[in-house]
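The structure's right below; bear with me while I get my questions together.
The complex appears here without one of its protein chains, the remainder shown in place.
Chain nomenclature is as follows: A and B, assigned in order of appearance, with residue numbering initiated at 1 for each chain independently.
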Amino acid sequence: MKEQHKHTKAKKYGMVIDLDKCTGCGACMAACMAENNVPFKKDESNKLDSITWMRVYKLTNGKKFPEADICYLPRPCMHCEGDHGHAPCVSVCPATATDYSHETGIVSQIYTRCFGCRYCMAACPYHARYFNWWDPVWPDGMEKYLSPNVSPRMRGVVEKCSFCFHRHQLAMNKAYTESRRELKEDEYQTSCTQACPAGAIIFGDLNNPDHAVTKIAKPDHKHGGRPINPNAFRLLERLGTNPKVYYLSSRRWVRRAGDNYIRDERGQGNH
Amino acid sequence: MKVCRRSFLSLIIGGAAGTTLSPLPLKMMDDSSIWTQMWPWTPVPEDGEVSHVDSICTLCPGGCGITVRKVATTIGDRAIKIEGMKGHPVNDGGICVLGLSGLQLLYGPTRVKTPLKRAGARGEGRWEKISWDEAIAEVVKKLGELRGKGKSHTVACISGTDSGTTAHLLGRFLTVYGSPNFIRIPSIQDSYELTMHLMQGVQASAGFDVENSDFVLSFGSGLIEGWGSPVRMIKANSMWKERGKVVQIESRLSNTAAKADKWVAINPGTEAALALSIAHVIIQKSLYSADFVNNYSSGFEEFKQIVLNEFSPDDVSEITGVSASTIESLAKSFAGASKPLAVCGRGQGETPGSLNEFIAVHALNALVGNINKKGGVCAVPDPDYIKWPEVEMDRTAANGMHKGRIDGAGSKKYPDTRYLLDRLPDAINSGEKYPIEALFVAGANPVYTIPDTKAVKEAFNRVAFVVSFSSYMDETAENADLILPNHVFLERYEDVPTPVGLQKPIIGLSKPVVKPQFNTKHLGDVILLMAKSFGGRIADAFPWDSYEACLKKTLGNKWDGLVNNGFWADSNFRPAAWEGAFNTPSGKFEFVNKGRAESIKIEGDEQAYPLILMPYDSMRLASGFIGDPPFAIKTVEDTVLKGNDIFVEVNPRSARGFREGDHAILSTPKGSVKVRVHHFDGIMPGLVALPRGLGHTAYDEYLAGKGINFNELIGPVEDPVSGLNVAWGIRAKLTRA
C-alpha cells in the first residue's frame, strides 16, 4: 500500500481560463455558490463584504468611444504554489488553518481551525479570500438545497475557493473502490468548469502532459510554471506567487492588465 | 471575626489558584472552542444516498437540459444542485446563472404555498388561505356567471407560451368556453413568425443554424446576453472564436459587441437602413446568390430598385453614422462568407422589433441564399405531436369566439399578427371594444414585463377578476384576486417543445425532481378540474383524468424515450428544400416591399428630452416572468446596482457634469426615477442605458426594492404594419437629484 502510494505521482491541479471565450455571464459564480453552500444576504452589492469564491471582474481598456473595449476575467483562488508551496496566504496563517497540498497543489482552508485573524486576506493580492462577517442565514426552507459535501461556514472565519476539493475526494473514493490510484481527467472537474456555457474554463493536472490545461498553457516548470503559450498569462506573475490559474487572451491590453508594469516598460504582455 | 475574614479570603484566593491550576480551565477552553465549531445556528446539511434526475429547465424559453442532484434524507429527497445536462442538443452540459439558481426558487420564500384569495384591497398583500376545491369553485362560478350573461369573450388569458400541452389545454379551454382572447407574451418570436409568414408563407419559428455559420451579422442581438437559447448561443460564440466571425451592430458596447470580431457603432433605430444599404452593395456588386434570387424569389426587381435608389452607402452613412466604407466592407465580407447569417432582435429579444427591420435583415439572408441551408435560417415547424380532436363548441362558445380579439390581433388593421399583448392595457383602459371582466395569467408576469407600468396597473384595476397561476408571489400575483399556484418546474411534468431559435424540432420533458413542496397544483390539472366542473361541451373537450394521463397519451410512443433521455429529437427532420419551401401566393420567397419608408419614431420631444434612454440586457438579470433569485442578484456588478440604487450608463462626454456615482433624476415622458450615474466609454454619447430585470416590487427581500423597472419609463410604440410594440428606446433627460 505504502509502496503503491509512492508511485502515485504528485498532482498540480490548475486552470486555464480563456478570456476570449468568457462572456461574463456569471454562471461560474452561481455554480460555485450552489456547489459550495456559499451564503447570501439581503444586500450583496457591496462587493467588499460579498462572498464570491469565484468573482468575475470587468476590465476596460480605458479608451474612448468607439475604441472602448471590455473583457471579463473570472477570478477563483489562484492556488498559488509560491516557492515550494509557500503561497502568500499559507505561510502567514498562524494556526495552520490553510495549507498547500503537495499531492494536489490545492490550497486548503480548515474552517473549524481558522480563528479569524484575517492575516491571509491581507497577504492575498487577488482578494480571493473572504471573511464571514455575518452568521450564514438561509431563509426558512432554503437550507434544503444545502449540499452535504461542503460544510457551511460559521461566522468569524475565512473561506475561499477550494477547487471543489470535495469533488476530488469523492472521485478518489470512487477510484479506490475500483482499485485505481489515478483519476481520469474528466473524473475531477470543478463546478465552475462544468457549468461554464462558453467552455472557457479548463481544469486539470498541470503535471500531466496529456491534460488539456497543460497542453494549452504549456507551463514551464523549470521557470516557476510560467506559460510558454504566448497568449497565456498569469495574474501578477511578477510577484512570485506562482499561481496555478492561467488566462488566455488574444488581446494585448488584456494580457497587459494581468500585471503591473512601470511606465514605458515593455512587459510580458507584449507578445 | 478577623480570623474569619482571613480564612474567607484565603479560601477565595486558594480556590481561585487551585481552579486555575486544575485542568478545568483547559477543559472549558477546549469545550468552548468545540462549541464554536458546531454552533447550533449554523446548519449541518443532512447526508444521504445521492441520485440524479434529468429534466428540462423552463425558467426561460431556452429549453436547456438539466441534471438535478438529489440526496435522500430523513426529511425526504432534497434537490441540492442543478447542473447542465451532458449530451443535450441545446446546452450539452452548460448552464446559465438563472438555471443554476433554480433551487432557490423551489425552496425560496417567494413561493405561493397554497391557493390564496384576496382579503384586503388589490395589491395590499392581505390574503386568505383557501382549499383547492374552494379556489376552483370560485373560478368556475365567476366564469359561469359571465358565460351565462353571454360575456364569455370578456375573459382573457395571458400565457408565457402557446406551445406545449399545458398552453394548448389553456387555449383549448378558452376556445370551448368561448373567448378568443388567448394572448402570448410578446417577444421577437412574434416578429420572426410574422417575417416567416410574410416572406416565406409559413407558420413556423425561425431557427438559426448558428453552430454551422461562419459569419454572423448581428443587428443589435444580444447573442451572448440571452438572445435565443442563451447557453446554446454562448456555446456557439465559443465555436465562432475558433472558426467564424461575428460583427455586432449596436450603439452600445454590449458584451456581444465586446466579444465580436468587429463592433460597428450605429445610431440607434437605424438598423433597417443599414441592412438595406448592405443589400445595396451586395446587389450593386452582384454578390448575391443568383440561383436563389432568380429561381426562388419574387419581388426582387422592386426590392432592387428601392435599395439602389434610396439606400446608397453614402446616404445611409449619414443616417446611421456608419461610414460608407464600413458598409461596403460589411457587405463584401457577409456575401463573401461561405455560411453567412444575419440576425436581429435587440438584446435578449424580449421586445419585438420593427417589421421593416426584420424584413430587411431577413432579405440579407435571402440575398446570400442561406434560407433553410446549413449555417442559415430555417423555418422550423412546431413538433406536431399534439393531435387532439377538434373541439366542439356550443352556441355560447361560438358566439364568444366570433367577437374580435380585444388586442386587435388578426383584425383588419393587423391581419397577420397573432398576439398583441402590449395593446391590451390601452384596449382595456380606453374601453374601445369591450371590457375585460376576468383575466387569467399563467407563466407570465405582465404587471412587471409590459411597458408603461402605470397603464398596466390601471388596466388591471379595471378588470374585476384576476386569477394568477404563478408559483411565486410576483407583481401580477400580488395584484390578483385569486392565486392558484402551479408547481414549479422541478415538481411537475411538462413537455417543452423546440427551444426558441433552435434549427430543428425537438421536445424536452420536464420531470418532477422532488415531490411538491407545498399545497400547489399542476396548471394542467387545474384546467381539467375546471372543465369537469362546467360539464357539457367544455368537459367533453377534455377527456383525460389527469394532466399526466393527457401528457402520456399525447406524447404516445415518444413518452418512454422522453422519460429515459429527457428529450426527443426528430432525426428525420430536414429543412424544406427551396422548391416547395415557400407557401406564399407566388410560391417563392417574397421580398416584401410594403411600408418600407416608414421608420419607427420613439416617444418624446427632443428639446425637452435631449437624451435617448435604451434598455440593456444581462445574463445576470432575469427580466422575464421570473425574478432574479439570490445567487443571480449576487452576481450583479456594483456599477449596476449599489444598495437599492440603480446605475444608468452614460458616456463621460455627454455626462454634463455628472460625475461617477452621482445621484440624478432620470425622466422620460412616462415617468421620473432616481438613479445614479455610471460613466461608460462604451456607450454612444447622447444615450443613457438602464439594465432590465431590476425594480421588482414583489418577490422577497433579496430582490424587491432594488433598482428601477425599465418598463416604468417607457411606453409601447406600435409598429404600423404588425401592431407589435417596437419601442427600442424613449427620449429622456438627466437632472440633478
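Here, a residue touches a chain if its C-beta (ideal position, glycine included) is under 8 Å from a C-beta of that chain, and two chains touch if they have at least 3 such contacts.
Everything below uses one rule, namely that contacts and distances are computed from a predicted model.
Chemist: Assign the chain not included in the display its UniProt protein name, restricting the answer to "CbtA family protein", "4-azaleucine resistance probable transporter AzlC", "Winged helix-turn-helix domain-containing protein" or "Polysulfide reductase NrfD".
Modeler: Hidden chain, UniProt protein name: "Polysulfide reductase NrfD".
Chemist: Of the residues A:Gly24, A:Pro39, A:Pro74 or A:Pro88, I need the one that contacts the missing chain.
Modeler: A:Pro88
Chemist: Taking the full complex into account, find the residue in A:Lys42, A:His127 or A:Arg251 that is in contact with the omitted chain.
Modeler: Counting the whole complex, the residue in contact with the absent chain is A:His127.
Chemist: Touch as defined at the start, partner being the missing chain; which of A:Met54, A:Ala97 or A:Cys161 qualifies?
Modeler: Of the listed residues, the one touching the omitted chain is A:Ala97.
Chemist: Can you list where chain B touches the absent chain?
Modeler: Where chain B meets the chain not shown: residues 29, 32-33, 35-37.
Chemist: Identify the residues of chain A touching the omitted chain, counting contacts across the whole complex.
Modeler: Interface with the chain not displayed, on the chain A side: 46, 48-49, 57-60, 73, 82, 86, 88, 91-97, 113-127, 129-135, 154-158, 235-236, 238-241, 257-263, 265, 267.
The rule we apply is simple: only the chains that are shown with their structure count from here on.
Chemist: State, to the nearest whole Å, the distance from the C-alpha centre of chain A to the C-alpha centre of chain B.
Modeler: Centre-to-centre distance between chain A and chain B: 33 Å.
Chemist: Provide the residue numbers of chain A that touch chain B in the complex, in ascending order.
Modeler: Of all residues in chain A, those touching chain B are 18, 20-21, 23-27, 29-31, 33-35, 37, 40, 42-47, 50, 52, 56, 58, 60, 62-66, 68-72, 112, 135-136, 138-148, 151-156, 194-200.
Chemist: Could you pull out which chain B residues touch chain A in their complex?
Modeler: 36-37, 39, 41-48, 71, 75, 78-84, 91, 93-97, 100-101, 103-104, 106-109, 224-225, 230-231, 234-235, 237-238, 241, 253, 255, 258-259, 263, 265, 517, 619-620, 630-639, 641-643, 651, 653, 680-685, 700-702, 706
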